[in-house]
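Complex shown without one protein chain; remaining protein chains in place.
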Amino acid sequence: MSDARITLQDLKEKMDDFVHARDWEQFHTPKNIAMSIAIEAAELMEHFQWLTVEQSKQLDDKALAEMGEELADIIIYSLSMANFLKLDLAETVLAKMEKNIRKYPVDQVQGKSHKYTYYLKNDEK
Amino acid sequence: MSDARITLQDLKEKMDDFVHARDWEQFHTPKNIAMSIAIEAAELMEHFQWLTVEQSKQLDDKALAEMGEELADIIIYSLSMANFLKLDLAETVLAKMEKNIRKYPVDQVQGKSHKYTYYLKNDEK
Amino acid sequence: MSDARITLQDLKEKMDDFVHARDWEQFHTPKNIAMSIAIEAAELMEHFQWLTVEQSKQLDDKALAEMGEELADIIIYSLSMANFLKLDLAETVLAKMEKNIRKYPVDQVQGKSHKYTYYLKNDEK
Partner (left out) sequence: MSDARITLQDLKEKMDDFVHARDWEQFHTPKNIAMSIAIEAAELMEHFQWLTVEQSKQLDDKALAEMGEELADIIIYSLSMANFLKLDLAETVLAKMEKNIRKYPVDQVQGKSHKYTYYLKNDEK
């Protein structure tokens, strides 16, 4: 299982090598990369466009493989963005997760999808 | 530097715990998660909407921090999607990178942004 | 009912006046406008992010008004794009509708969401 061995640093470096070897920094501007992530995200979404929620949970191997490729594209451009922003991606993700843990306390949001402001007292909203 | 220590497996597990503790599997359907990635990608893109390419390379600390948070949201939902698809994310990303390396040979695409079909002989397009 | 009186030409001209009066052609480049449509589309989508299909059909007046505003933003930027492309928008829309009518024959697709290739004989796919 590669996920248990490979760090985000490994992936960021591979992406950096790929872009640099092709002299593609001129195209991989942060503005273009942001567009590219959004385009790949829409391609992933397209697989679910007409599926019911039930159908979206019963995917065959072909669908899973195609979705995996789209998800990989999203991650690949995200690594490129992190390289440009000189961002410690794992740290940023962990910090955002911590923020979400505080924002959505288990005992208040369990099984509910309301926005977190719903759970604040009215004068704190 | 967390990126050099943290594996994707660590992050996937943290995300799984977060969703499970809140009984949010019912909302985190793959269809909803695909929408969520696209929404967060658009929020990242919004930061670049009216910037010139030059301006997009001269970002102040506040902009960088905000973009980092949006990028973290994209990664967080992508981890959730990988958990649902039971996907070895690092392996899928590495496989896609290998495919891109073969698709865009350095000596043919260096400094060019044309689609890879441009470099095929006409009868192979 | 304005929809019965107002033509797309009226709306395109109003949008053109708005942009021109502000000397905003320099920002309203087709690349930026394409990004802007995608950003507004994501904002509309955000309203439906966690709703079930059933909930998405039972919207209160506040939700309807907010969604209307997001939809207006999508149309406004689309008018700006049509102005740039010097496009007869109604004609283009009618032509695409005709194409869809031929592509999805009523007697073959009624009540089905499959992609149209599903209905072609195997050797025509």
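By letter and in written order, the chains are A, B and C; residue numbering begins at 1 in each of them.
Just so we're on the same page, contacts are C-beta pairs under 8 Å (C-beta built on N, C-alpha and C of every residue); 3 or more make two chains touch, one makes a residue touch a chain.
These numbers come from a predicted model, not from an experiment.
Student: In the intact complex, which of the depicted chains does the undisplayed chain touch?
Tutor: Its contacts among the visible chains are A, B, C.
Student: Using the touch definition up top, pick the residue from B:Leu8, B:Met35 or B:Ile74 that touches the left-out chain.
Tutor: Once the missing chain is taken into account, the touching residue is B:Met35.
Student: Hey, which subunit B residues sit against the chain that's not shown?
Tutor: So the residues of subunit B touching the unseen chain are 35, 38, 42, 50, 52-53, 113.
Student: Identify the residues of subunit C touching the omitted chain, counting contacts across the whole complex.
Tutor: Interface with the chain not displayed, on the subunit C side: 1-9, 11-12, 14-15, 18, 21-24, 26-27, 29-31, 34-35, 37-38, 41-42, 44-45, 47-48, 51, 53, 56-57, 59, 64, 67-69, 71-76, 78, 81-82, 85, 87-97, 100-101, 104, 106, 109-111, 113.
Student: On subunit A, where is the contact patch with the chain that was removed from view?
Tutor: Residues touching the hidden chain, for subunit A, are 27, 32, 35-36, 38-39, 41-43, 45-46, 48-50.
Please note the rule applied: only the chains that are shown with their structure count from here on.
Student: Just send me the rotation angle from a CA overlay of subunit A on subunit B, rounded to the nearest 5 degrees.
Tutor: C-alpha superposition angle, subunit A on subunit B: 180 degrees.
Student: Based only on mean CA positions, could you tell me how far subunit A sits from subunit B in angstrom?
Tutor: Spacing between the chain centres: roughly 5 Å.
Student: Which residues of subunit A are in contact with two or more other chains?
Tutor: 35, 38, 42, 53, 113
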